[in-house]
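All protein chains of the complex are present and in place, except for one that has been dropped.
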Amino acid sequence: MAGGGTPADLDAAVTAAAPQGVRAVHPAMAVLEYFLVGYKRVWRGTVFSSFALPVLFFLGMGVAVGAYVDRGGNLDMPYLQFIAPGLLAFTGLQIAMMESGFPVLGNFKWHKIYFGMASAPLRVGDMLLGQLGYISLRVLVAATGFLLVMVPFGAIGSAWAVLTPLVAVLVGLAVATPMFAYSATVQSPNLMAIMFRFGMLPMMLFSGVFFPVEQLPGALQPVAHALPLWHGVELSRAAALDVNAAWPVAVHAGYLALWCVVGFALARIRFIKRLAV
Amino acid sequence: MTDGAPLISARGLIKRFGDFTAVDGIDVDVHAGEAFGFLGPNGAGKSSTMRMIGCVSPPSGGELRVLGMDPQRQGPDIRARLGVCPQEDNLDQELTARENLVTYARYFGIGRKVARQRADELLEFVQLSERAGSKVEPLSGGMKRRLTIARALVNEPDIVMLDEPTTGLDPQARHLVWERLFRLKQRGTTLVLTTHYMDEAEQLCDRLVIMDGGAVAAEGSPRELIERYSTREVVELRFGTDALEPYASKLDGIGARVEVLPDRILLYADDGDTAVPAVYERNLTPSGVLVRRASLEDVFLHLTGRTLVEA
Partner (left out) sequence: MVTTLVTRAVAGDELRARRAGAVTGRNVTAFRAGGAYWWLVISGMAEPLLYLFAIGWGVGALVGDMPLPDGRTVSYLTFLAPALLAAAAMNGAVAESTMNFFAKMKFAKLYDSVLNTPVTPVEIAFGELGWAMMRGSMYSGAFLVLMAVMGVTTPALALVAFPAALLVGFAFGAIGLALATVMRTWQDFDYMGVVQFALFLFSGTFVPVSSYPVAMQVIVQLTPLYHGVELVRGITLDMLSWSLAWNVLYLVVVTLAGLAFAARRMRKLLRK
């Protein structure tokens, strides 16, 4: 849970990053390395859960409920194909939320990791980039694994599907960056649980992963459109099935990128604030 | 409880952890109203003994009666009448100082109203009333210790068990704790405490056992022990060198006994003021001379050949 290695790993990482004549490693790389070292200790459990969750969703909803959906004939494609790309984008959301919630709060509150980093010659931007890089890697691996599972089920209809893990990464970053800002702001673990239930869960359930957003009441549709996951789902579905997205691909991607940029700026501000005390 | 029967009685009490024997067949009696101490170095088995008496650690052998009851079968009834201050403060981090006391009282089945009232009284008693609403974390070490002691009193126990009540406290905090414990004693509360500070043992204990390596090395009141195992006074001699053996051999016969420590020689004599000139008469010129009263430290040294607190 510590979201990183031991204090000794941290020392090693920041020493590697320290500008001793020639800078050997980019500081953000040192941070990334630090998180990867920590990950080496816990990867079994996390790989299992970050991969198993979407796959279970796929089997339980896509296959089992899918049989009943297809019987109803209310969707213009098999439910399996509908849900698979959505779950792939969801994988990005899920891992990003998990890694930018409690671990970040913990690194401030309990493990004081960030304070250690900040007292070493590491800038907040580097810290964020390093940890975001780590999260991106995690998403990439899990999404690729999920994609490979989808293929034999016939849930993939296009070679463009190879791009879907990148969509998952984009979704992950769009969510992780503002979440970093949130986690750097709150003090109570209770507030973290609340964010998961009021932020992540509704987004997961109402962003077109399980049923088309058009089914939502008119007033709620703009809300779904405003949140990042829906754009990821549209992009992912477009790539996996070679169909048109709701809006032009560039708009979806650009909107997600906007979330990343604004989120990053917010996170930077909140980190600097929190580290200043 | 008939008068005179010990509140705590152990015979051949043993505690093993795997192959290792932490407490090796000790006999102890603690009587009502007395302050009883376990004095011993790290690892002597003090805490293990306390935990057995506190009915949280089952003995591996021997006999133990607490308040006339069997800890194995009547644990809850015994613990209801004990107040325990463990070696490590294990206060509830999620609660405030006052909530800690109230909640703890509830574990004893004490009604909410009485619990609140006692909490306030006890906070006053350990001088923490100002911090009543504070969470545990920001309290200083000494405050936490006092709060833990207050917690041990919340059920108005017949026996208060204190495992190293003042370790890690600064002198001022220690004296405050001592003073509070002394007051408890005056009220007639039975105290059982462990310590590796001989001054603490001398201050607080009516009677004590010296433990070493899981066994009892000696038992008695501090005065008895000193009289039995030491002379009345001790002359500490320093010679500005580590090679003390040659000096020691020249001191033969001046006092009752000579002990060589790494940095000094202890000369045991009933009258230090006559012993010191005798040292000079033998053409020895120590760089430092100190005459002091014998303490439990000397008793321990005599019994085990080691000092209590490593220098």
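We just call them A and B in the order they show up, numbering each chain from 1.
Everything below uses one rule, namely that contacts are C-beta pairs under 8 Å (C-beta built on N, C-alpha and C of every residue); 3 or more make two chains touch, one makes a residue touch a chain.
Treat the numbers as computed from the prediction; the structure is a model and nothing was measured.
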* Among B:Tyr104, B:Tyr229 or B:Phe300, single out the residue that touches the unshown chain. => B:Tyr104
* To do: Could you tell me which of A:Val25, A:Val65 or A:Val262 touches the chain that is not displayed?
  => A:Val65
* To do: List the residues of chain B that touch the chain left out of this view.
  => 17, 54, 56-58, 75-77, 79-80, 82, 84, 86, 90-96, 99, 102-104, 106-109, 151, 155
* Please identify, in ascending order, the residues of chain A that touch the omitted chain? -> 1, 42, 44-46, 48-49, 52-53, 56-57, 59-61, 64-65, 67-69, 71-72, 74-75, 79, 187-191, 193-194, 197-198, 201-202, 205-206, 210-211, 215-216
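The rule is simple: only the chains that are shown with their structure count from here on.
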* Could you grab the centroid distance between chain A and chain B? Build each centroid from C-alpha atoms only and quote it in angstrom. => 56
